[in-house]
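Note sheet for the following structure.
Missing here: one protein chain of the complex. Every other protein chain is in place.
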Amino acid sequence: MSFLKKSPWLLHYNASSCNGCDFELFAALMPRYDPERFGVINTGNPKHADILLITGSMNVRNVEVVRNLYNQMPSPKVVVAVGICATSGCVFADAYNVLGGVDKVLPVDVYVLGCAVRPEAILDGILKAAQVLEEKYRAFQAGKTDKTEVPA
Amino acid sequence: MNPYDESVAGIVLRVIAYVVLAPLAGGLLAGLDRKVSAWMQGRVGPPVVQPFYDVAKLLSKEKIAVNRYQNFFVFLFLLYMIFTGSLFFAGASILIVVFVLVLASLFFVLAGFSVNSPYSHLGAERELIQVLAYDPVIIILAIGFYVVTGTFNVGSIYQASREGFLVLHLPGIFAAYLYVLTIKFRKSPFDLSMSHHAHQEIVRGLTTEFSGPHLALIEIAHWYENILLLALIYLFFAFSPVIGVAVALIAYFAEVFVDNAFARVKWQVMLASTWVFTITAGVSNLIILHYLLRR
Partner (left out) sequence: MQPLHIIVFLILFPLLLAVASLAVRSLSVGRIAATPANALIAAGSILLLFLTGSEPIYFTVESSLLEHFILAAEIGMGLLVTYLGLNSKRYFIVFLGAVMTAMTAVFEIICPPAADAVHHLFIDRLSVIMALLIGILGTLIINYAIGYMEEYHEHHKEVKDRRRFFGFLMYLFLSSMFGLVFSNSLKWMLFFWEITTLCSFFLIGYRNDRESQDSAFRALWMNVLGGIAFSAGVAYLSLGTGIVDLDQMIKAGPAVAMLPAVLLAFAGLVKSAQMPFSTWLTGAMVAPTPVSALLHSSTMVKAGVYLLLKVSPILSGSPAGLCITSIGAITFLFASFIAVSQSDSKRVLAYSTISTLALIVMCAGVGTANAAWSALLLIIFHAVAKSLLFLCVGVIDYKLHSRDIEDMDFLIEKMPKVAAMMNIGIAGMFLAPFGMVISKAVTLKALVDIHPLLGVALAFGGGATTFFYAKWMGKTLMVTPRAENKEGAISSWEWVTLAGLSFLTIAVCLSFPLISSGLVDPYIALVYGASPTLEKSTLILIVVTMTSLLVIFPIGVIYNARHRDYRLVGPYLSGVNIDETSFAGAMGSKLYPDTRNYYLARWFGEPILLQGGLLCAGFFIIIMMGVVLL
């Protein structure tokens, strides 16, 4: 029995978002929606976090940062792409600097769609990510970890 | 009935009780802290046993580190925190308890310094300023106990406290101690070096570079420390166990209230206000005691 499901800690990173999804994400973390009743804490530190929430699309600059953050997280860890930009790049996908969604760089486990994503959906995504964490934990225990680090 | 047993069996029993029960009690108190904060903020909050889930989760994470020795310092921090708490409950000299407490805190600070990270260093520097702020108070606490009871020995102080009203002799020192409890419990407005809440301008401060099992150890060490600090409150009120425990709990939840009510202050405000309060309340208490007791 792992406790990862009971205590999912977050790290939020704004890749190149217009801040719409970020507003909604912070709203989702406020007392009105009270994610702490699920044990969710927003840590600002990859070393403390289990779930990496990324808003906005990947571009040439933030690829490195996202990789860095992901590598500094201890396993088992889960990546959640919040918003349609993080999923595929949406309307910005053809821009000269945009690489696409988060899955161009990291292994994404949960996609939360919307523009901007609704807080309820974000919470749902976080809880789903907690479930995925459980499964990953079992793999981690068995010694079959998936990518702990994403090479440069 | 005298629950204080001077024999070796009594000491061993109390130490084992502390080592085994303190993390449980500390974790529960941490959970109650979060529940009460949630209630104050108009929300439901996590289950009361959430800190145990957190620690269990942390223990099951992958081990990562920035350098070879940071985790050793954390281990020493936990070890000597348990040691000093055990010393207190065994009834040893309160001066030694205070000094080993500072030693344990120092290991935590050194852990923060050993990593080459600006957030960690800032957290360590701020933690040292916190030590500068509260260290005089805990020594004055020991001096106060000595002046009233004539001994530094916790066991004897406890006996004296059961028979006399220690808090009536040491109201100023008690007040000063409550003031620095805010620092020791790491509550706003004095949670400069690390914070359990999201509001931290230096990321996670001292604990930035610790993760997984070692972060869990830091958390457990803080639980041990909290129980020791609450036991010090109890020592003032040992004439009635019920009142003693009640005051300790009231003090704890008052800290939670203060935490929710105030924003963090700058270190200058923390240091200045602590020292001014210490001198006004604590030192004047000592001076008055000295002249009263001399007659």
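Quick notes on this structure:
Note that the chains take the letters A and B in the order they are written out, and that residue 1 is the start of every chain.
In the analysis below, contacts are C-beta pairs under 8 Å (C-beta built on N, C-alpha and C of every residue); 3 or more make two chains touch, one makes a residue touch a chain.
Remember, it's a predicted structure, so these values are computed and weren't measured experimentally.
Checked against the full complex, the candidates B:114, B:149, B:193 or B:226 give a single residue touching the omitted chain, namely B:114. Only one of the listed residues, B:38, B:55, B:78 or B:143, touches the absent chain: B:143. Touch with the chain omitted from the figure is made, among B:65, B:249 or B:265, by B:65.
Within the set B:128, B:175, B:249 or B:265, the residue that contacts the chain not displayed is B:128. Seen from subunit A, the chain kept out of the figure touches residues 13, 45-47, 64-66, 68-69, 71-72, 74, 148-149. Subunit B meets the missing chain through residues 62-72, 75-76, 79, 83, 87, 92-93, 95-96, 99-100, 102-103, 106, 109-110, 112-122, 124-125, 128-129, 131-132, 135-137, 139-140, 142-143, 146-147, 152-153, 203, 208-209, 268, 271, 275, 283, 286-287, 289-290.
One rule holds for everything that comes next: only the chains that are shown with their structure count from here on.
Interface of subunit B with subunit A (complex): residues 34, 38, 41-47, 50, 53-54, 56-57, 60-64, 198, 200, 203-204, 207-212, 215. Here subunit A touches subunit B in the complex through residues 2-4, 6-7, 31-32, 34, 36-39, 41-45, 47-48, 50, 72, 74-76, 137, 140, 145, 148, going by the rule given at the top.
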